[in-house]
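The complex appears here without one of its protein chains, the remainder shown in place.
The block that comes next holds chain A.
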């Protein structure tokens, strides 16, 4: 297999990193957020598939820190910097945060998509990481793939085909 065909996959509530010529992908984002952080000159990128906004809501003894916006972003930044990325050069692209079902009730759990978006934005703000582009909200699922060589984020949906941000 050719090097350029290696795609690293990230599961739900997980994160990982790649450097060019590899690309990184996560599939079936609904209310979850795919947060990509990258250092373009160094061609390094990390992707977190974040499920929930806030780890303080957890009712679990040992929490999975990759699941929450407030913890996963910190870890992703740390890991990227350990692997040669420069924090001041990091930029972000976001996708996801949809509301898959339109509920009439105002149940908090059903508004999780928009809340995830807010939580990730807030966290990136705290770290002074600029958000270059994003495709969030709406009510469709997204599969995303990031190429650290070009800084392009490919977004695929089931009805609207592919787009790049």
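To be clear about the criterion, a contact is a pair of C-beta atoms (placed from the backbone, for glycine too) under 8 Å apart; a residue touches a chain by one contact, two chains touch by 3 or more; residues count from 1.
One rule holds for everything that comes next: contacts and distances are computed from a predicted model.
Looking only at the UniProt record of the hidden chain, which name from "Xanthine dehydrogenase YagS FAD-binding subunit", "Molybdenum transport system permease", "Chemotaxis protein CheC" or "Oxidoreductase" is the right one?
The chain we cannot see is, by its UniProt record, "Chemotaxis protein CheC".
Which of these touches the unseen chain: A:47, A:80 or A:98?
Touching the chain that is not displayed is residue A:98.
Given that one chain is not shown, which residue among A:15, A:36 or A:51 touches it?
Final answer for the missing-chain contact: A:51.
Could you list which residues of chain A touch the chain missing from the display?
Listed in rising order, the touching residues are 11-14, 27-32, 51-52, 57-60, 64, 67, 98, 100-104, 109-110, 112, 140-143, 156, 158-160.
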